[in-house]
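Sharing a structure below in structure tokens format, with a few things to ask.
For this depiction, one protein chain was excluded, whereas all remaining protein chains were kept in their positions.
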Amino acid sequence: MPGDRGRAPEDTDASLPHEDALLVVRAAEGDDEAFEALVHRHAPVLLRLATRLLGSPTEAEDAVQEAFVSAWRKLPEFRGDARFGTWMHRIVTNRCLNVLRSRQPVAALDSVAEPQAPEHQVSPPRAAEGRAAVQDLSRAIEGLSPEQRVCWVLRELDGAPYESIAETVGISPEAVRGRVFRARRYLTEAMAGWR
Amino acid sequence: MTEQQAPRALADVVGTAVLATPGVAFLRPGLAELLRSSVGLGAGRGTSGAAGASGVRVERRKGAQGLDIEVYVVLSRGHRALDVTRAVRSAVVAALEESTPGSTPRSASARVKVTVTGVV
Partner (left out) sequence: MAMNEGGAPGGTSYEDVPEDEVLSCGRELAQVWEQAETGEPDPHTAGCPHCAEALRALRSLEAVVARARDDEPQERPWDTAALAGRVMDVVRLELRPGRTLPLGEADEDAWIVEAAAARTFRAAVESLPGVRAGSCRIEADPQDTGRPASAPPVGWLPRGPARVRIEVQVGLSWNLQLVADEVRARIVAAADRELGMRVAAVDVVIADLLDDAGNAGNAGNAENAENAENADTEGRQG
């Protein structure tokens, strides 16, 4: 089992929530310098999240940039009932979900088909084998539905609990479990050649 | 044509004078638009603040001699805001005098409103 399961996303946010709260109040009152400080504090974590969700650093940067702009607009209504990091995590996730939905026709299955790896069964060096498996995994991920992909990435790569994913995506924990299961089922099939 | 060009040229004169005032960091056009709209000045009422003098608006006062001038500035830290706004007003008045030597000084009937929109 991956070791960092069960932690809420905000716990992996190294920034001091207390300092965030102060900056959020100032930014909500129109202090753009305070907002800039928030951008610097949270951008690295959010870029990593978006890259995991989208698989593309360039698209991730665009998504995070748009998420911050949207956060600036919504900040006066942000009442601090959630931490800023958690709030941004949610905005970025939903933006990435929309990006994935809009690119759906492009990532047709035939372009990423046959992720099995029979040619690797001649036992290449272990490191290279691991790299190739990771590459196959990223190709296989392209075959997931946007909803499955988001739930699966938040669960497996971000280590988020089902309940917090449910809150982020706005569906029930049961629905999250279903999506993660389907994603795992699909990926185990796609990666069958590596067993 | 001259009716429209004249305020634009004046806006350039005003903008140059404002930027040369110690304590002024720059003019902030975006915010100027925002504040104007909150004052209720319609967008169609003169576009004199264009071309190099954004953050400055010059309008002829309706039905009377004189100019209404609005200046929106961002200040450099370390300057007392009120003192800079006073210096800006003096600089604008002086620049208007200089720009029209011989004729009736337009500065005499110019109203100059100075708004600090930021400190950097």
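A and B label the chains in the order they appear, each numbered from 1.
Definition applied: contacts are C-beta pairs under 8 Å (C-beta built on N, C-alpha and C of every residue); 3 or more make two chains touch, one makes a residue touch a chain.
Computed from a prediction, not measured in an experiment: that's the story for all the values here.
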Missing-partner contacts on subunit B, residue numbers: 30-31, 34-35, 38-40, 80-83, 85-86, 89, 111-119
Positions on subunit A contacted by the hidden chain, ascending: 1-2, 16, 18, 21-22, 25-26, 29-33, 35-36, 39-40, 43-44, 47-48, 51-52, 57, 61, 64-65, 68-69, 72-73, 76, 109, 113-116, 130-131, 133-134, 136-138, 140, 143-145, 148, 156-157, 177-178, 181-192, 194-195
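FYI, only the chains that are shown with their structure count from here on.
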Chain centre separation in whole Å, for subunit B relative to subunit A (CA means): 49
